[in-house]
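What you see is the complex with one protein chain gone and the rest in place.
Residue numbering begins at 1 within each chain, and the chains themselves are lettered A, B and C in the order written.
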Amino acid sequence: MISRYSRPEMVQIWEPATKFRIWYEIEAHSCDAMADLGVIPRENAEAVWKAKDVEFDVARIDEIEAVTKHDVIAFLTHLAEHVGSDDARFVHQGMTSSDVLDTCLNVQLVRAADILIADVDALLAALKRRAFEHKMTVRVGRSHGIHAEPTTMGLTFARFYAEMDRNLRRLKTAREEIATGAISGAVGTFANVDPRVEEHVCAKLGLTPEPISTQVIPRDRHAAFFAALGVVASSIENIATEIRHMQRTEVLEGAEFFSMGQKGSSAMPHKKNPVLTENLTGLGRLVRMSVIPAMENVALWHERDISHSSVERGIAPDATVTLDFALHRLTGVIDKMLIFPENMLDNMNKFPGLVMSQRVLLALTQAGVSREDAYAMVQRNALKVWEERTDFREELLADEDVVAALGVEGINEKFDLGYHTKHVDTIFARVFGEA
Amino acid sequence: MISRYSRPEMVQIWEPATKFRIWYEIEAHSCDAMADLGVIPRENAEAVWKAKDVEFDVARIDEIEAVTKHDVIAFLTHLAEHVGSDDARFVHQGMTSSDVLDTCLNVQLVRAADILIADVDALLAALKRRAFEHKMTVRVGRSHGIHAEPTTMGLTFARFYAEMDRNLRRLKTAREEIATGAISGAVGTFANVDPRVEEHVCAKLGLTPEPISTQVIPRDRHAAFFAALGVVASSIENIATEIRHMQRTEVLEGAEFFSMGQKGSSAMPHKKNPVLTENLTGLGRLVRMSVIPAMENVALWHERDISHSSVERGIAPDATVTLDFALHRLTGVIDKMLIFPENMLDNMNKFPGLVMSQRVLLALTQAGVSREDAYAMVQRNALKVWEERTDFREELLADEDVVAALGVEGINEKFDLGYHTKHVDTIFARVFGEA
Amino acid sequence: MISRYSRPEMVQIWEPATKFRIWYEIEAHSCDAMADLGVIPRENAEAVWKAKDVEFDVARIDEIEAVTKHDVIAFLTHLAEHVGSDDARFVHQGMTSSDVLDTCLNVQLVRAADILIADVDALLAALKRRAFEHKMTVRVGRSHGIHAEPTTMGLTFARFYAEMDRNLRRLKTAREEIATGAISGAVGTFANVDPRVEEHVCAKLGLTPEPISTQVIPRDRHAAFFAALGVVASSIENIATEIRHMQRTEVLEGAEFFSMGQKGSSAMPHKKNPVLTENLTGLGRLVRMSVIPAMENVALWHERDISHSSVERGIAPDATVTLDFALHRLTGVIDKMLIFPENMLDNMNKFPGLVMSQRVLLALTQAGVSREDAYAMVQRNALKVWEERTDFREELLADEDVVAALGVEGINEKFDLGYHTKHVDTIFARVFGEA
Partner (left out) sequence: MISRYSRPEMVQIWEPATKFRIWYEIEAHSCDAMADLGVIPRENAEAVWKAKDVEFDVARIDEIEAVTKHDVIAFLTHLAEHVGSDDARFVHQGMTSSDVLDTCLNVQLVRAADILIADVDALLAALKRRAFEHKMTVRVGRSHGIHAEPTTMGLTFARFYAEMDRNLRRLKTAREEIATGAISGAVGTFANVDPRVEEHVCAKLGLTPEPISTQVIPRDRHAAFFAALGVVASSIENIATEIRHMQRTEVLEGAEFFSMGQKGSSAMPHKKNPVLTENLTGLGRLVRMSVIPAMENVALWHERDISHSSVERGIAPDATVTLDFALHRLTGVIDKMLIFPENMLDNMNKFPGLVMSQRVLLALTQAGVSREDAYAMVQRNALKVWEERTDFREELLADEDVVAALGVEGINEKFDLGYHTKHVDTIFARVFGEA
């Protein structure tokens, strides 16, 4: 977790105080369930709730842990300091540390997922707004970095919207993946704790009981969770890359918002660098790197080994905090991004008219010219434009064969931009349900 | 793709002949749709179907490609050799190579997913059968590789079943992720091809039209697909690891089926090595390694660059073929796996009775002993068993404090295995819907 | 291994025939050493060399393996068919399959490394030639994709040279890492085979005896080997990315060589796409993906498990074949790459004179202007150029404060390109040892 790439709400999920609070809730709800089942006295269960509004003393728990070398025991000892050791004696009965730890981790991951889902919602709103704003702002589409045919800036935003909308679905699925809890004892057999305790606690915490656990919740769930984060991170890189390209000096079709007071560089005051999207590119890598370790965590030995734990201590906070920050940063970038429609037209006409070549090619074949001949006609005129920067339309109008095939009007008509934007509404309707 | 880790049905999906067949279908259905729209003559569209039963000549297409340096043009040229160049002149009209290539890739991935889904179905059947067979076969549960409490072999199979059942769901989701097609032209604007062509072709091929594409279908879909494969592969490693542990000489609670004719090793004829599950461990790594490149493929430049293509030429066949093989191999291993219930009991009693220590600990606290005292009572007797391999029950019966707290009968009762298996049916019902 | 991204010499290393040939040599040299030691009869050792010129029949060995289920035994059986079973009886004596397999793998990796080293040598030659050719071809240096200060195309080639020269060193180190052999028996104790056999065989094969092996050669060596390949692949991506940027329509400072007969795209004949470098970007990912599995292979169980084997069957040929192809392709790209010096100047002057802003800033502070004031002076003039595309020099000459600080001549002098190229020779001398 890198503090400059962190937001407080997500960071807070991973703080010791939050963890202890969740542990407390798990233990307290467990006591209730055990009291319902007659396993422990009702009054002890009720007494545990005396600590309901306590802020647990993290330093004190650490102090106890330094002696006991066991975090859950340290917590329980501290809890007893609040509710009285007599009342606390039935707390955690029949349970295993992992019942608490693993259920807690999933509560934290669910909360993290909720923030991420809200982040994507905000990003979607920004993308949608910009998409409609620039629905008909024409710019050249590029394949291989080379001009192809006209498209619109709105379509660019719309496809990022569609991609992030898929990510929203993936995050929701990921949230479901890890929204389970387990209170099933040392090897998952419920030998010392009734399955109804698990059911009660899970219901209270908004989780589903893990159908079958061992000492731990199976780690394929977490692997799928982090894999989803990795896909979202890759989409962030995708959007960031587009903006970085737009902002490069020669292209300059868009730019991250630049406040004049900001110093872009210590030495070159005029430089408006796409540092946020470059940063997002790197943050994407940081999130993505958690995927493989999460997958390596799946194969635990028998009913559990603890190799996954240190990995998760790293990647769970790091990947969620970084992704939250990145989504939020990206939303800001999209929201305030500068768009330069004139530059878009200038760029498109760098080789005047050449982006219409495919349409001309098609028209020629439709007019009965063979594919090979049509290809040759387009190519010979296109190369002139390429090499001498003449105007493609004029070259065609001066080419007898082309005029013979398409007519003067037929040629002129091919340079109508409306031809390329005629289905934008159709696509918007598909993406947004409206156009 | 490693031939010894390949099965023909999956390999066949990735053969050139299959690819050309799918290309043909895309082109032919496109012609139909264009004829419906009046864009091309009906008779030309119909003529294309003359090639319906043709097996395309891969060598001939390669020959043409060597000249044209373009695979789709080579194919179209070859197609014209079958349907006549006059009838073929409208084929591919307004389309871009990627319309064909990308839609084809997704058809292949969908078919691959279908095989993988069937593979997991078969694996689930094997796991379920073995789970019920050994529902009550007691063995010791282990955390950290250390004996914890009794569980059953059926629970082990059941949790692998539950994990693979989640993987089934993930594969189905993954299949949906890539079950889209796009025929949207050079930059995805449908400038030269009507969206209804895409709709028709997708309907015929069992795909959904990609709501918004560029020159290509967005690669976050493929990233999610390969990520799902990576999770499945990690689960294979998980199961394989369990079996490898079971088979090690000191444990020997199970083994891969061993036919006596087979030579286990050139030098040690008696060695029954878990080579299949070790192999599966490696295959898991091979599948998993496709996840990161698939994610790196997401950030294409503008409306596409072709960097993803070489990656997919590698990972699409390799990951699906390897995973298919691995799932099939694992199913065979599970199906025929040898289980040694007697060794399970022997192992559990390596330190006689010690696996019951948690239960005793709990009973002591329930009997009113403080946590610390209970802990000390259990520990002092447990250590004797650990060091001298005496019997834990007997040690407890000889410990005045323990007898005072639990009584003789109370102590004996703690060693009843039924205590640990009493919820197996509950868990089976959760996992299988029956027990 | 993808056939279109393969070259025969490297592919041949990984063919079964090559493998069997190496096995044969290991066995035959072992026999010699054992005869020297008096362990087996000299005449049997000599007889084995009867097969010296035999091309082993791969199909026949496969046939035998189908029965014996063991590849080395199959080979030995086939070998006996050539040298007679009586003479062959001492072959492989005291050895373990892994002695042969692992030593063979390293021979193959060493050969692969030799090809890769030669590939990098060829690439270095091309880079050096182009570097000197364009030593003083000025173009704008860019940070964040934004114009910074002038540099030269020769420096670009020179830094790729320096990077690839480091990669050469890394490949040589990697070659050393895996240039070891082991003939140490089932668990590496030399119980059944004298260490001098290992020494003799290694000497004959150009390997060093592995100081301590188990059944296998330790896999940290292979991990380091594949890691080196991953770094080289990342450098390929680096160079490829530069060229892709240079070729994009708006930049067009360079391009992959384009033969006019080639069809760049089915629909847009004028498009000259950087498909080779895009392809190289993808190939880089394919090579790099072998790094993590190679590292996961390090932790084998006890004296070996065979999980690494399937991984290496995949990554050893795939990564080396792909990297060989990629290096060769890149060499061709560099060798024939088109450079457009005029476009470089045009681009540099997109915002006329602005690339000199840092120099002006520095001059102002050196002339006694405070950092803040200098910054403001540069910024106000720079912004005009940025927004109105006026000429920076003229703006400065019209700015009283600037003229007051630097004088007219002082301003003009700041726009001398020689200022930026004055240390090119120094740098070339550092990189190439000559300038």
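In this section, a residue touches a chain if its C-beta (ideal position, glycine included) is under 8 Å from a C-beta of that chain, and two chains touch if they have at least 3 such contacts.
All figures in this text were calculated on a predicted structure; none of them were measured in a lab.
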Absent-chain contact - pick from B:V369, B:A382 or B:V402: B:A382
Residue in contact with the excluded chain [from A:S30, A:S290 or A:T421]: A:S290
Of B:R248, B:K336 or B:K422, the residue in touch with the unshown chain: B:R248
Touch with the omitted chain, as defined above, among B:S6, B:T173 or B:N347: B:N347
Positions on subunit C where the hidden chain makes contact: 89, 93-94, 141-145, 148-151, 155, 158-159, 162-163, 166-167, 170, 173, 177, 185-192, 195, 209, 211-215, 218-221, 223-224, 227-228, 230-231, 233-235, 237-238, 240-242, 245, 281, 284, 288, 291-292, 295-296, 298-306, 358-359, 362, 365-366, 370-371, 419-424, 426-427, 430-431
Touching residues on subunit B - with respect to the absent chain: 140, 142-149, 244-245, 247-251, 263, 265, 267-275, 278, 292, 296, 347, 350-351, 354, 357-358, 361-362, 375, 378-379, 382-383, 385-386
Interface with the unshown chain - residue positions in subunit A: 2, 4-5, 68-70, 72-73, 92, 96-97, 186, 244, 262-263, 265-268, 273, 275, 278-279, 281-283, 285-286, 288-290, 292-293, 296-297, 301, 305-311, 313-315, 318, 322
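What we mean here is this: only the chains that are shown with their structure count from here on.
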Per Cα centroids, the chain farthest from subunit A: C
Distance between the centres, which are taken as Cα means, of subunit B and subunit A, whole angstrom: 24
Overlap residues in subunit B, where contacts from two or more other chains coincide: 186, 281, 288, 292, 296, 301, 305-306
